[in-house]
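All protein chains but one are shown in place.
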Amino acid sequence: MTTGERFAHLRDDGTAHMVDVTAKQPTVREATAIGLVSCAPGTVAALRSGTVPKGDVLAIARIAGIQAAKHTPDLLPLAHVIGLHGCEVDCEVADDGVRLRATARTADRTGVEMEALTAVMGAALAVIDMVKGIDRSAAIRDTMIVSKAGGRSGEWRRPADELPTWAR
Amino acid sequence: MTTGERFAHLRDDGTAHMVDVTAKQPTVREATAIGLVSCAPGTVAALRSGTVPKGDVLAIARIAGIQAAKHTPDLLPLAHVIGLHGCEVDCEVADDGVRLRATARTADRTGVEMEALTAVMGAALAVIDMVKGIDRSAAIRDTMIVSKAGGRSGEWRRPADELPTWAR
Amino acid sequence: MTTGERFAHLRDDGTAHMVDVTAKQPTVREATAIGLVSCAPGTVAALRSGTVPKGDVLAIARIAGIQAAKHTPDLLPLAHVIGLHGCEVDCEVADDGVRLRATARTADRTGVEMEALTAVMGAALAVIDMVKGIDRSAAIRDTMIVSKAGGRSGEWRRPADELPTWAR
Amino acid sequence: MTTGERFAHLRDDGTAHMVDVTAKQPTVREATAIGLVSCAPGTVAALRSGTVPKGDVLAIARIAGIQAAKHTPDLLPLAHVIGLHGCEVDCEVADDGVRLRATARTADRTGVEMEALTAVMGAALAVIDMVKGIDRSAAIRDTMIVSKAGGRSGEWRRPADELPTWAR
Amino acid sequence: MTTGERFAHLRDDGTAHMVDVTAKQPTVREATAIGLVSCAPGTVAALRSGTVPKGDVLAIARIAGIQAAKHTPDLLPLAHVIGLHGCEVDCEVADDGVRLRATARTADRTGVEMEALTAVMGAALAVIDMVKGIDRSAAIRDTMIVSKAGGRSGEWRRPADELPTWAR
Partner (left out) sequence: MTTGERFAHLRDDGTAHMVDVTAKQPTVREATAIGLVSCAPGTVAALRSGTVPKGDVLAIARIAGIQAAKHTPDLLPLAHVIGLHGCEVDCEVADDGVRLRATARTADRTGVEMEALTAVMGAALAVIDMVKGIDRSAAIRDTMIVSKAGGRSGEWRRPADELPTWAR
């Protein structure tokens, strides 16, 4: 952290505010986040093999993720109210659990990193909610923003060595 | 996962529903969850030393966690609408980042594990939202339910060897 | 309508209020509502045959219905804030379109007819939202409460001759 | 349904997403929907003659409709978060019940057909909520989008022969 | 303020929490609050005489007040999620403006003073929203809890000399 940097959303005296972005231009912005719901091997097997009914499980996770992204301004006290103009949530059942990836898009005045991260969180919570009765070991791991594009600061991609092994 | 177990919230045909809990008794129930926002050493130093204004940072995280717990039925498609009768969120700045712990309590008809986990998530998202501008390495790790009490299934505590090192 | 009857939620002078139900007992109450999204034959065929991808369509409708039931107090100005302790939404693809049936349950102080009806509406809106691009003829028909049980007024079932043909 | 058409909000593999509309232009868009709350003759008479206090009844329905339109992104899992820049709800007491018509307007990136339809639904639910205690025959009928304007696909008006008799 | 008293919602170290009320009994509780929207004489005359259309004005204020009461847990970070089992909002046009009085009722575990006060605020905001275009002098005055009943602390009534003149 270099000199002069500071925590977001705070004024000079450390009090919180919603930063004024009225001077920013509405341009297309996009961000992607990932996360992992680690599960026991039996749970992964169940999600894969169909030995238990799993009908709507991943559909619920996808929808929960998208709905969570819309709730970003309700969840983050200092987040702006902006348009949300696109959102994808992908759920992949892997050996270590359910791997999640969400992308949020807007054509408004701020970045949507938090919307992408909130989408991953919503999907992860929904997965936990469904597997927790059969798998108390389930946990949410390695949830982070991995890329963003658009806006003043332009494109950024998380360096590969900062990614969890499963996401490289 | 033993035979006969199944994912929560699904009917025999795999379709989603909100499980009927009208026959359950309203008793005191409590659950605790933890999580970690891992940060770069410089961010931890800033949170500790006051070289940047950090006034409301942890207050915002605590409040975001409590508000998130209230939003559980909005975020989880199949969660019940129940009373939320108590919620604590603790944030501790440690060498590895901000350690979070949340407890939710109700005197209603279902457990509040998801409320506790959602509170941790809300607080974690708020921390990320504040540090992301200065610390792109920040990530949410090891988020899980660690104990519950009350209700039919009684008391449960996550075995120590399933806890992340920082939480043992 | 017999003498002395009146519209719900209004005081003697015709002004709106939220009726005081504090003296009512929390007992198990249940209500069921139905509705139909009428579609063109081609849409029904598509929903049945899989000539178009329809993966999450009915899962989305079910979840939208359940989420809508939770939003009842937000949608109906005079509805109470009560617990929602169970909700089922069933979607059946039939020759005339998608037939919907929702049941809501509570162990609280008021009936849940409006929650059941709102669930049907939420599911119906979600179906329209997905088919409207390919089938502008789609419409929501015959949406009504068909039964209720519990509470002071006890069990009621809509007479068969008041049901739409498709629901008899 | 012609070849190549598909359900909205689904990706190639049938999974749900919020369609990316960042490339669309913010232009003025408008949509109108209708619906009917059919009532018993006695209820219609009461709404007309004032033999029961009906003070706020239609005001409540209008406001419930407008509020429902604002809740569209909460109710429809895949709806975008966009600005809502105008909404009218009209309630007419007719021989067959309460006829509803709602128009939604935006200057944002997607159409507002679902907002108009949701407004009708919200108003219809509010009418049912008020009359259900005195008229269990009440039902919501013939709810549909009847016109739209603006955006890429331009103006559309439902053919008269697809309208319910009461709306021609 | 006597020794040992403290601000609500804070723990010993001054950090915020949602107080645990699971041990409290669900009993009937009620609270009433008042407030005044002071207006220019011309506005009062218009509200009284009908020289401008004022159709839904007071209905909107009443409904806004009731809806605001339901939003109490969204607005107050540390408020519990409880049932709201009754709410009345009264609006009286007087010489000095619109006098508001709201009563909230619950059969749950905490008092509803804040629900009553929030209802007054919601109604007051709605009145301002409607008159502000013609009367920039409008302001919200003297908004306070005036009585409460039920719960452990029992009945309380604000001493007459603490009431504003218009409310004595």
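Letters A, B, C, D and E mark the chains in the order given here, with residues in each chain numbered from 1 onward.
FYI, a contact is a pair of C-beta atoms (placed from the backbone, for glycine too) under 8 Å apart; a residue touches a chain by one contact, two chains touch by 3 or more.
These numbers were taken from a predicted model, which means no experiment stands behind them.
*Asks:* Taking the whole complex into account, name the chains on display that the unshown chain touches.
*Replies:* Missing chain, whole complex, touching shown chains: A, B, D, E.
*Asks:* Using the document's definition of touch, tell me which of D:31, D:63 or D:114 contacts the absent chain.
*Replies:* Only one listed residue reaches the unshown chain, and that is D:63.
*Asks:* Out of A:31, A:63 or A:82, point to the residue that touches the absent chain in the complete complex.
*Replies:* A:82
*Asks:* Counting contacts across the full complex, list the positions on chain B that touch the omitted chain.
*Replies:* 55-56, 59-60, 62-63, 67
*Asks:* Tell me which stretches of chain A touch the chain missing from the display.
*Replies:* 11, 15-23, 26, 73-74, 77-78, 80-83, 108-109
*Asks:* So that we can see where the missing chain sits, which residues of chain E does it touch?
*Replies:* On the chain E side, contact with the omitted chain comes from 1, 5-16, 35, 40, 42-43, 45-46, 52-57, 60, 63-64, 67-68, 71, 74-79, 113-114, 117-118, 121-122, 124-126, 128-145, 156, 158, 162.
Basically, only the chains that are shown with their structure count from here on.
*Asks:* In contact with chain B and with chain D at once: which chains are those? Just list them.
*Replies:* Chains that touch both chain B and chain D, as defined above, are A, C, E.
*Asks:* When every step has to jump to a touching chain, what is the lowest number of steps that links chain C to chain D?
*Replies:* Minimum step count, chain C to chain D: 1.
*Asks:* I want to compare two interfaces, A-D and A-B. Which one has more contacting C-beta pairs?
*Replies:* Higher contact count goes to A-B.
*Asks:* In steps of 5 degrees, what rotation angle do you get fitting chain C onto chain E on the CA atoms?
*Replies:* Here the rotation carrying chain C onto chain E measures out at 120 degrees.
*Asks:* Could you tell me the distance, in whole angstrom, between the mean C-alpha positions of chain A and chain B?
*Replies:* Chain centres of chain A and chain B, defined by C-alpha means, are spaced 16 Å apart.
*Asks:* Please work out the Cα centroid separation of chain D and chain E, and write it as a whole number of Å.
*Replies:* The computed centroid separation for chain D versus chain E comes out at 32 Å.
*Asks:* Note the residues in chain E that touch 2 or more other chains, in rising order.
*Replies:* Each of 59, 62-63, 67, 74, 82-83 in chain E touches at least two other chains.
*Asks:* How would one label the connectivity among the chains shown: line, ring, star, complete, or other?
*Replies:* Other.
*Asks:* Mind listing each pair of touching chains for me?
*Replies:* Listed by label, chains in contact pair as A-B, A-C, A-D, B-C, B-E, C-D, C-E, D-E.
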